[in-house]
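Just one protein chain is left out here, and the rest sit where they should.
Should a chain be cited, it is by its letter among A, B and C, assigned in written order, with residues numbered from 1 in that chain.
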């Protein structure tokens, strides 16, 4: 999909308040993410992956779901945009990027899984979870995020195929941001689109403009209704562009063509939505300031909490099994004998 | 594809001799396979997988290829039908089913790989080989067989996708015989057809009647020309039915519906071709007798050779590395010290 | 087989089938799935009758894809179910290693306890029955190096029941590995009522004080026969069935070495870094001074599992184990 139209255009039935909330959360996602990036630069966080370019996809999808019944399985860029699923999501993300084990624990009742690093591995989990809902006649759908790159893994295809057979209530949301690190999509696949891959599974695949939060919202809403009606999965390819380095460890100038980046910057999903709401008189500079400040403060708090969270140095022995093996108990005792009981950070 | 027409119908430019040869090899395949099955019943061979129903696919494909430039990577039912690639193929198959390590060695210049048990694992190999031909500017194509069941493995999809990107000269031949052991195709995938899966890879997928040797020949010929022209891969789904147990260890009456088997027996690929050639006066009872006798004798010889092939009891130490490790040399010495030098069978 | 009888004679595969029936009846969260496990009842009939008894929602024929069989178990577990997937042959668990090692083993860890992984992944393995490649490979040593898994390898029908029931009720992921060769050839008395064998408790199979032979799965039977053979020569070989490799019954291992002073470990796996190495390392750490001879390993060889004509001499047999026992006892 070549860069083209520059404002969200979809029809929808969202209230003005909801529209403003979408933009607020998109801005929030970018603020959180930018701060995470900077924390890494200051040596206060580990490698992390910026959200820039994905905000409309995450927030649009999240608002099409019901956080009390539906589940989200992220890849690794999404947590900053999933505020709607629980205020605490961002606290957990702050723990995650600062290398605290608690970063993997999204507490009940938040229906969000921890970030997944092993690409595409979360897709079979999503199908299993959707199958589990189905088996227990529990209302709800499962939405799983994955990248254009992740779509090349066997896990994606095996899971898509099985989901088709099960007619499981699952939505496959492929975030096509043009790149898998340095690999452009045309080296990733020769398929006409990522949406086309649904033909291999026997359910619908659709492509949407991933810079258009309303288009994403509409597509995910439709897929959700399909799933709830028992009609099975949908594959949605949301097309956008990675507007930041792959991670804090990457230098995209080695491979992203300047002109391409420039073109897509003009289609920045936040800009587009801001333009729309401004033109409808639903957004002004004060709103902008407030959205930024709120997010800034929230992230500040999350980071404070994360940095002051105690970390037992031998915490890796916890949560391996429900009950540790005798061997682990011996190892833990040896650990403490060597490093001392009180060691921590 | 429901059972329907009962005679091969494709247009083609095969000579009468070639047509007769196709039928001869189809009959040969079934004779070899039936003898292998019976050998297992007599305790003279291990588990093996009958060919019944696949003859038109194997022989049709094999005749569309050039055995001096093209490669075949089988799943595990195909060796009996690949006479065209070398008379010795059947000797190797006899070694294979009688558990001799030499069964894995199809000698030069036979461009056929040993049977593959790990389902779909051969598909990436085929793509690598085709890529290798491409890199070396060597003329030739690679054809890889795999089942409807194998198509659910990640290996199939990963390989198909990569082949699309490489535009490698490879033909994916999916043998849809309706079953993966006891699993019917509708539990294997919800895709409209296996051919449709090519949409995920960006190259053509076509479905052919796998009971029609001429249709298969035509489809593979076309795919081969495409590949040689540099236009990349083709996925061919050849539809047939498994007319025998999955293997010597299987009881298909537990799951194959009688009426379905009966319908497909009426479309037996050998019968169909025999009917066609008989109607064209290209085949008579003498031909039939001769084809059967020749195959019978050839298999008899192959089995004799296999059964009298010496088997060093410690042969598993050979061909692990080009040069055995010291540890293996020690192990082999210990083996001989324990069992004696001359042990074999 | 009636409920009033205390025990019944069963083959190992019958005991497994019987246990699956009982556990599915006991806990409606249990779901069984895999290739050919439903309508066909499994290629070895381990799941025979389950679909008829519990329906095709709880006993499911999956597409042919081990990765997603293992991977969906993670999601099912998170949904509150108790997944009992089957991998048709352990060698094909390699197709699912990223899900087994990377995901199943650490579901609890990644989520810091939010999600549990009460998954019992059943798979047959082991040689001696003329199966094609990758059906026989004994890869328990590789699995044992993956933290978060439990590794269970029964050697008798009764244990198959008791350990499988424990596995299914265990809140953590269990690799439940079943010896192909023992499916029909191993037969013993199986308790018909509730029967749980705890993990981490080895079982003394034959008494003896001259040498201890550690084994698991089908090798227990081979060791038992070897012990019988050398008994005639006046050698008392104590055969210990480890039953579970993770968790491991270190106390019994150490005690046996202290009492016997000599030990042999038998495994089907290739020698290099099979689980026998771990047993020897533990003996070195905990009972070195009791050793009157080096611990001997009897293993498969450092070559891929071979084709049919070669396999009987690849796998440890009674003669090799007996020879090792004799050598060990003769060392001074």
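Here is the rule we go by: a contact is a pair of C-beta atoms (placed from the backbone, for glycine too) under 8 Å apart; a residue touches a chain by one contact, two chains touch by 3 or more.
Keep in mind that this is a model prediction, so the values were computed, not measured.
Counting contacts over the entire complex, the absent chain touches A, B, C.
Touch with the chain omitted from the figure is made, among B:64, B:130, B:295 or B:313, by B:130.
Within the full complex, the residue among C:105, C:220 or C:235 touching the omitted chain is C:105.
The chain not shown here touches chain B at positions 101-102, 104-108, 113-114, 118, 121, 123-133, 135-136, 138, 142, 154-155, 158-159, 161-162, 165, 318-322, 325-327.
Although one chain is not displayed, chain A still touches it through residues 46-47, 76, 98-101, 103-104, 117-119, 149-150, 152-155, 180-183, 187-189, 249-250, 254-255, 311, 313-317, 320, 325, 327-328, 331, 335, 338-339, 343, 345. Counting the whole complex, the residues of chain C in touch with the unshown chain are 91-92, 94-95, 97-98, 101-102, 105-106, 109-110, 133-134, 139, 141-142, 144-148, 246, 269-270, 272-278, 280-281, 283-286, 288, 291, 293-297, 301-304.
In this section, only the chains that are shown with their structure count from here on.
Taking each chain's centre as the mean of its C-alpha atoms, chain A lies 44 Å from chain B. In chain B, 152-155, 187-189 are the positions where the chain touches two or more neighbouring chains simultaneously.
Of all residues in chain C, those that touch two or more other chains are 62-63, 65, 67.
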